[in-house]
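The complex is shown incomplete by one protein chain, all other protein chains being positioned as in the whole.
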Amino acid sequence: MSNAIATWSGDYYQVFAIILFGIGFISLLLHKNLIKKIIGLNIMDSSVYLFLTSFGYIDGRVAPIVADPTAPVQMETYINPLPTGLVLTGIVVGVSVTAFSLALTQRLYKKYHTLNLDEILILAKREEV
Amino acid sequence: MTKNIKERWRQFAAWVNGADSDTPVVTPEEKRAARPHPLRFLHGMLSEKNEMRVYHIFSVVMCLVFTGTLLLTVLYLPTFGGAGNPTENEVMERYVEKGIEEVGATNLISNIILVYRGFDTFGESCVLFLAATCVMILLRKDEKNTTAYDLAERAEDAEIESEENTTVLRSVVRMLMPVILLFGVYVLLNGHLSPGGGFSGGAILGAGLILFENAFGEKVRRFMSEHVYHFIKVAALYFYGFTMIYVFFTGANGLHSIIGTGIPGMIFSAGVIMPINVAVGLEVACTMYAFYAFFSKGEL
Partner (left out) sequence: MRPFYENLPFLCIFLAMLAGITTSILHSGKWALRISLTALTVIGAASAWLLYATASQNTYFVYAMGKFPSPWGNELRAGPLEAGLALVFCIVMACSLLGGLKDIFEDILPGKQDLYFVMMDMLLASLLSMLYTNDIFTGYVFIEINTIAACAIVMAKDNNQTLVATMRYLVMSLLGSGLFLISLALLYAITGHLLMPQLGESIHALFVSGLYTEPLTVLVGLMVLGLSIKSALFPFHSWLPDAHGSSTTASSAILSGLVLKGYIVLLIKIFYRVFSISEVRSLKITNVLFVLGALAMIMGSVKALQEGHSKRMVAYSSVAQIGYIYLGVGLGIEAGVVAAVFQIIAHAFTKPLLFVSVGALSSTAGHEKKWYYLRGAGRRCKLAGIGFTLGGLSMVGIPLLAGFVTKLYLAQGATLAAWQTAAALAALAVSSVLNAMYYIPAIVQIWSSGSTCQEMGIEPRVRRADPALVVSVLVLGVGVILLGVCYRPVVGVISAGLALL
């Protein structure tokens, strides 16, 4: 157990990312309010991006932007640029789906005058019959 | 006193939860019948309160299982920040050591996202394009989503705007606008030399545009009509798409490409990266502004 705690404190970045994931997931499940659900989803997304970036970090190295392009570039100077690039892609995807879901929420609110998903589902079912 | 605060808090919570006074009545029985699937079989066996409790416990357990599994997985993963992890391999080596020579940008990340893994990033700008289109389908004014209430609200907004009592906002925006635009353009054009690039620069420009619209609504709307929006978006995506086709086609077939790397560190270097950054930046700025416009008014 003490071993595990030592590893977790070393990997604090990833541990916090996962706790954040748990927070997002639980708010997605427990909240009835659509906006809060979307916020939960967004927190979940962000936590995954944090988790992914953490694999690019290497202690004591700098961001992969070369200051002096004339000198030969050493791999040992810079962190791994690939996860950063992947996360950039991920963030844009996150923004897009958030915009989409918020637009849907706006429409649903205009129709039903409530943001509670349970109530929306019931009202929709009532219309169907 | 405490009761008053509690009551106020409840009202505030109800307001945050979107509960209006004209909320349609949904009976608890109906709510119960619509409970999520896994608990349907409990219906009738438990009281309302206990059923809710079971659902909460179920959710919490599921969340804990997920989080716990992932936390345990972290124990077995390579150490955070350690040198010599599996990710520090020949892939990273080439990106870092050969990046400037092969592609030409000193910002190694823009080498990766725009050239080495350019297809992903083109897909990503298509995601943004799709999201803007979806928002347009959902929120553009039409007979299905416009009620008399909306029209009244918009008329009220227009009236407030026409009264021109936004002096403070306007003077601040007059001062800030050049700086924001300059910063946005700088980030956009220097994407291959410093942190930044199309997406971040575009987001700054888009934010500036939204601010400008708030202060000088009519002027921006006259300029950013739906035609202009479509034109900029499609022109940017076309430019990006055809550049990518050229790059991929010549690269994959081993043909000679006219795109060079230039002198690393100069503003006109790194081949296609700067033009693509500009195109992406314009698309992102337009899309951000379009999101804002559709959400607030339902039209550009």
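Letters A and B mark the chains in the order given here, with residues in each chain numbered from 1 onward.
Here is the rule we use: contacts are C-beta pairs under 8 Å (C-beta built on N, C-alpha and C of every residue); 3 or more make two chains touch, one makes a residue touch a chain.
Quick caveat, the model's predicted, so the values are computed rather than measured.
Shown as candidates are B:Thr87, B:Thr166 or B:Asn214; the residue that touches the absent chain is B:Thr87. Touch with the chain that is not drawn comes from one residue among A:Val15, A:Leu28, A:Ile58 or A:Val73, which is A:Leu28. Within the entire complex, the positions of chain A that touch the omitted partner chain are 21, 28, 34, 37, 41, 44-45, 48, 51-52, 55, 82-83, 86, 89-90, 93, 96-97, 100-101, 104-105, 107-108, 111-112, 117, 120-121, 124, 127-128.
Contacts to the hidden chain, counted on chain B, fall at residues 37, 69-70, 72-73, 75-78, 85-92, 94-95, 102, 115-120, 122-124, 126-127, 129-131, 133-134, 136-138, 140, 142-145, 230-231, 233-234, 237-238, 241, 244-245, 247-249, 251-255, 257.
In this section, only the chains that are shown with their structure count from here on.
If you average the CA atoms of chain A and of chain B, the two centres end up 12 Å from each other. Taken in their complex, chain B has these residues touching chain A: 16-20, 22-24, 26, 30-31, 34, 56, 59-60, 62-64, 66-67, 70-71, 74-75, 77-83, 85, 87-88, 91-93, 95-97, 99-100, 106-109, 111-113, 117, 120-121, 124-125, 127-128, 130-132, 134-135, 138-139, 145, 147, 150, 194-195, 199, 264-265, 291, 294-295. Taken in their complex, chain A has these residues touching chain B: 4, 7-8, 10-15, 18-19, 21-22, 25-26, 29-30, 32-33, 35, 54-59, 63-67, 69-70, 72-75, 78, 80-86, 88-89, 91-93, 95-97, 99-100, 102-104, 106-107, 109-110, 112-116, 118-119, 121-123, 125-126.
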